[in-house]
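Only one protein chain is missing; all other protein chains are in place.
Letters A and B mark the chains in the order given here, with residues in each chain numbered from 1 onward.
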Amino acid sequence: MKLCLNVNGEDYHIETDPLRRLLDVLREDLNLTGVKEGCGEGECGACSVFMDGRIVNSCLVPVLSAHGTRILTIEGFSKTQRFHVLSESFEEAGAVQCGFCTPGFILAAEALLRENPQPTESEIRNALSGNLCRCTGYSSIVEAVMIASRKGKGLW
Amino acid sequence: MVNVYRPASLVEALGFLRQNRAVPLAGGTDLMVQHRRSSGCTPSFGLPVLFIGHLDELKAMHAEKQTLRIGAACTYSDLLRWSELPDEFRTVISQIASPAIRNRGTVGGNVCNASPAGDTLPYLYALNAQAVVSNAEGNRLVPVSTLITGPGQTALEQGELLTGFLVPRTRFSTFFYKKVGSRRANSCSKLSFLGLARVKGNELRDVRICFGAVAPRVVRSPETEAWLSGRKTQEIDEMVPQIRAAYARLIRPIEDQRCTLRYRNEISLRLLEYFLGTLAGSKR
Partner (left out) sequence: MNETISDATDRPDAPDKIGGTAAYVADLSFEGMLHARTLRSSRSHARITSIEFPDLPHGCFIVDRHDVPGVNRVRMITDDQPFFAEELVRYIGEPILLVVGPDRERIDETLGKIRVSYEEISPVCTLEEAEKRGSDGCFISYEISKGSAEQAFAGAWKTYQGEYRTGLQEHVYLEPQGVVGLYENGRVTVYGSMQCPYYVKSALIQGLGLSEERIRVVQSTTGGAFGGKEDYPSIIAGHVAFAAMKIQKPVRLVLDREEDVICTTKRHPSVIRIQSAVDERRTVIGMQVDITLDGGAYEGLSSVVLQRAMFAASGVYRVNDVQVKGRVLRTNTVPTGAFRGFGGPQAIFAIEMHMHSIAEKLGEDPLEFKLRHLLRQGDSTVTGGKLRERIRMPEMVKRVCELSGYSDKAKEFRKEAKRSDAPLHGSGHRSDSEEPKGEKLRGVGISFFSHGCAFTGSGEKDKIKARVKLRKSQDGSVEILVSNVEFGQGPMTTLRKIVARTLGVPLDEVLYRNPDTDRVPDSGPTVASRTVMIVGKLLDRAARDLKERWRSGEEIEVSADYEQPPRIEWDQEHFRGDAYPVYSWGTNVVEVEIDPVTYEILITGVWGVYDVGRAIDERILRGQIEGGVAQGLGYSTMEVMQSRMGAILQHSIADYVIPTSLDFPKTEIDFLNAPYAHGPYGAKCAGELPFIGAAPAVAAAVQSALGVQVNRIPVTPEYLLEIVKDEALSER
């Protein structure tokens, strides 16, 4: 099937099985390997992308559902000023260990800060509850988001 | 061989279903897991997949005087953003899965998936919600409790599509919902309890009690509810054993990889007792 996706600001016209997972289309057809497969069942959040402004697990999205939508992956987001604030904040808080979950958390943080630029700790933990991390125990990630929301005044 | 169909309108979708057996897919958060294959492989559905998640006709949310009309393809996030969403439903929905899943998952999907542990089901049953079932000829209304006939089974006929819900805007003075999961977020329900009541003075009016994940379908006892409604709050304490026994006969929990039979059995009844205690207003 012929489909059109706008990914990271660019239109892509692809011909593929409409039931393929968006995750596979992004990783394999578009070489966006920053989108990770951690579980394939929507539990870990490592495959997170934005679809029309909402964060979703790309392992659960059939690519036909993404037809005509705007997709933002970590690769696209990493070109923004917001990303730089988040990135610095993650480093400052010590929130990066093995790094496999990190792109997903960066996008989850962005999803939160878009709606709520000054979140409380509880709101942060809630917003991150769909992303799994096995290395950090989450406190440093939560702190990273708090730092970003303080540093990024005016950005969100 | 058509493996998917993406209709431009609901009418088109119903037209397709009239001629073809298909799997309707809105958000896909259950279906993509159930039909998944190995990494890098396309999920395998067996039947053509009818995409309906993009249809505006299925995403409408209206608050009428007595009723809420909710499109079957409204995502949980859509509902959470809706100011008219009843607080009780908001409480239930905000405990479903994760933010990313809530951005895709739908109430229609939850009902059609008909899992014994479906998170929206106890609420929809308790509110006497009705499903709007449509085919190319027209619509019919079916109570959600009748639509679901067993684990993974609905009474949808060939050519029919679940298109929406009608939820009465009943006001309650007491609401208790407890979903017991395996952790504090993003967890399947091991068991759940939902209790609603309208209490006026010391009189119970309109009690609703539902149990989730402790039987093939949601457990509700209209007879027991009818018997409770109309009682005085001070009568409740001494009735608790009977009421507990009545529900004990109805629940049929199983043992599985998530939870033990004994736990489901005992804790669901304790939650019932707790709720009854709330109604009774009993003190320490």
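Throughout what follows, a contact is a pair of C-beta atoms (placed from the backbone, for glycine too) under 8 Å apart; a residue touches a chain by one contact, two chains touch by 3 or more.
None of the values given here were measured: they were computed from a predicted structure.
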{"item": "Absent-chain contact - pick from A:Ser65, A:Thr102 or A:Ser149", "value": "A:Thr102"}
{"item": "Touching residues on chain B - with respect to the absent chain", "value": "37-42, 87-88, 91, 173-178, 180, 182-188, 233, 257-260, 262-263, 266-267, 270-271, 273-275, 277-284"}
{"item": "For chain A, residues in touch with the removed chain", "value": "32-41, 43-44, 46, 73-75, 78, 83, 86-87, 90-91, 94, 96-103, 106, 124-126, 128-142"}
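Operating definition for what follows: only the chains that are shown with their structure count from here on.
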{"item": "Distance from the mean Cα position of chain B to that of chain A, given in whole angstrom", "value": "29"}
{"item": "Touching residues on chain A, where the partner in the complex is chain B", "value": "1, 17-21, 24, 28, 37, 40-43, 45, 48, 51, 54-57, 59-62, 64-65, 67, 108, 111, 126-127, 129-131"}
{"item": "Complex contacts: residues of chain B adjacent to chain A", "value": "3-4, 6, 25, 27-29, 32-33, 36, 39-40, 42-43, 45, 49, 51, 53-54, 77, 97-101, 103-104, 185-186"}
